[in-house]
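One protein chain is absent from this view; the other protein chains keep their places.
Right, subunit A next:
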Amino acid sequence: MDSEKQKNSRLIIFFFIGVILLNYPILSLFSDNERNVFGIPLLYAFVFTTWALLIFITALTVRYTGNKTSQHTDKAQ
């Protein structure tokens, strides 16, 4: 039960972090025509990178938070 709660609260926290990162005013910090990352417009680079990171974090969280279960069955076998 506790590991489940931990997983849920982490997911909810990451949700809010994602909402904040990908909205005004954070986005406006990167909305700049003068700067770019290796030739890619800064805003594009920022949004795509953050997006990829969010997906990565979701994957890690659902897989590894409080997942004693899978380890346990491994041991039993």
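In this text, a residue touches a chain if its C-beta (ideal position, glycine included) is under 8 Å from a C-beta of that chain, and two chains touch if they have at least 3 such contacts; residues count from 1.
Following the convention adopted for this analysis, contacts and distances are computed from a predicted model.
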UniProt protein name of the chain not shown, from "Cysteine-rich domain-containing protein", "HD domain-containing protein", "Hydrogenase expression/formation protein HypE" or "Quaternary amine transport ATP-binding protein": "HD domain-containing protein"
For subunit A, residues in touch with the removed chain: 1-4, 7-8, 11-12, 14-15, 18-19, 22-25, 27-28, 31-33, 36, 38-41, 43-44, 47-48, 51-52, 54-56, 58-59, 62, 68-69, 72-73, 75-77
